[in-house]
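The other protein chains are all here in position, but one chain of the complex has been omitted.
Order of writing sets the chain letters: A and B. Residues in each chain are counted from 1.
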Amino acid sequence: MIFAQIFDTINNGLLVIDREMTVKYWNRWMAMHSGIAADEIVGTSLFSYFPELDQPHFRRNCKSVLQFGNFCYFSQRLHKYLFPMSAPGSLADSFDHMQQSCSMGPLRNKDNKVEMLYISVQDVTEVVSYQKKLVIMNHTDQLTGVYNRNYMEPHLVKEIERCRRYDHNMSLLMIDVDLFKIINDNYGHPCGDYALKTICERITSNIRKSDSLIRYGGDEFCIIMPETSEKDAYKVAETIRKSISDHPFTFADMTFNTTISIGVATLDQSTDDVESMLKKADEALYSAKQSGRNSVT
Amino acid sequence: MLKSLLIVDDSPVARMIIKKCLPAEHGLQIYEAGNGQEGVEQYRTHNPDLTLMDLTMPIMNGFEAVEHIRGLDPEAVIIVSTADIQEKVIQRVKDLGALYTMKKPPSKKSLTEALERGAEAFAQVQK
Partner (left out) sequence: MNAAAEEVFSSEEKDILQEVMNIAFGQATAELAEVIDIFVILSVPNIKVVKGRDLPGYFINEMDGSSVVNLIEQNFLGKFSGQAMLIFPSGAEKELIKLFNQENAEGTYDVDIDTLEQETLIEVGNILIGACIGKITELLSDFVTYDPPRLVVQDLAESSPSHFPVDEDSFAISIRTVFRFEQQNVEGYLFLITKQRSIKWLKKALQSFLESFM
């Protein structure tokens, strides 16, 4: 009596299936979130309502529970969900489906033989949503909204590895704002912040979605450009340079001009890891500065 | 009727369990061996009517022992007793000339069946 009430009132999906995959019990949580009433599904095959579950992987886990009496787990990390349902409330905007953590275990008869198995379904959408936000926060520069250095290193390692494996082009731009300190000194820090934000906006509108802009340090930026030859990278760098130097900046009622210098490095025989790529881009940037700033090297 | 039985198993408990599961007043002369090699020697010495053979044993395993004994006596009646009753184990044992494979642990029922089928096979050979 008490347990029957718990079965229907607990804030978890619970269902019981027999050895033939016929649904025996289906709690209210499952009914509410799947839109399938218990009296519809009980007595029919689970796979008739959820054909996507009929896969070797799911069947293997069911068999092991029925045979060995062990428990199986379907993590959100791998599966995202077992039962397609919509995410609750406002989370539905960012998730196509409710994210679920599911487990499965044996139910025994009087002789201790495993006769049926239960599946429990836990809604973890909210937790996953927080995790996603944390990951984004951890990879984002607070001021400009572009990627930060936490993001750069592992991303660069992966891109270099991928482009080397498939023998594809890849370039890296290192960007420094010329005489940025003077903007801060002359117009104040809020204006310096504005300049950095505007520079990022102008750069972003001149690169592809597959390129990633990273705030490397105070006024230093870096762009990882997959599938980009040295020639193409140079072209993009020129466009970016002009987008900064050719249009004045306006903050409050102050108008000023600024310029950037860019160093270009491209993946090749001698430049084939993170360290050598960064070093080459840095050296190129240094010569751009030496040659009088507002230039690409 | 069977008169003698050779039990080959490295585990003294396994041999004890087999003896416990034999029908009461079976009247069999029982010989025991603790590995395949001893099993072959015991077979050579006593020429038992039926042999129960474990598979996983040190020094000489059950597969080799079945092969050796069938080499000595192509009409030897051997039943294999193992927990690992995979299809391919059963087939391999059959190909080596064993009568059939029984599942471990044994029970009164499975040993009664073993004695019956063993006796049948032994009678065939005697003809």
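Heads up, the rule we're going with is that a residue touches a chain if its C-beta (ideal position, glycine included) is under 8 Å from a C-beta of that chain, and two chains touch if they have at least 3 such contacts.
Quick caveat: nothing in here was measured; it's all calculated off a predicted structure.
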item	value
Listed residues A:14, A:72, A:173 or A:223, member touching the removed chain	A:72
Option from B:37, B:51 or B:82 whose C-beta touches the chain left out	B:82
Of A:5, A:90, A:112 or A:270, the one touching the omitted chain in the full complex	A:112
Interface residues of subunit A (partner: the chain not displayed)	55-57, 60-61, 63-64, 67-73, 75, 77-80, 103, 105, 108, 112
Residues of subunit B (touch criterion as defined above) contacting the omitted chain	11-14, 16-17, 20-21, 56, 82-87, 89, 104-108
